[in-house]
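All protein chains but one are shown in place.
For chain A:
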Amino acid sequence: MAASIAPECNDIKEKYDTCFLKWYSRYLRGNGQSNDCDELFSKYKTCLHKSLKEKGIDSMLDDARKSSSETDAEFLKKS
């Protein structure tokens, strides 16, 4: 897996990514209801958000998110 932009989050990120890949293979088979990775993800996000704020990336992301509603409308529907 690729590294995190915040080296201090690498350990928790790796644990989360591994958990997610296992979940993903179940999800593809229609068994994605479980939330086993939620706790790891929440720890990883806490670590990451601190770094994004420090680096000033969080405000860039807020701007970019404004336009994601267009792609949501297009791709978040049944095809």
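In this text, contacts are C-beta pairs under 8 Å (C-beta built on N, C-alpha and C of every residue); 3 or more make two chains touch, one makes a residue touch a chain; residues count from 1.
One rule holds for everything that comes next: contacts and distances are computed from a predicted model.
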UniProt protein name of the chain not shown, from "Glyoxylate reductase", "Protein UPS2", "TBC domain-containing protein kinase-like protein" or "Exosome non-catalytic core subunit rrp46": "Protein UPS2"
Interface with the undisplayed chain - residues on chain A: 1-6, 9, 13, 16-17, 20-21, 24-25, 27-28, 30, 32, 41, 44-45, 48, 52, 57, 60-61, 63-65, 67-68, 71-72, 75-79
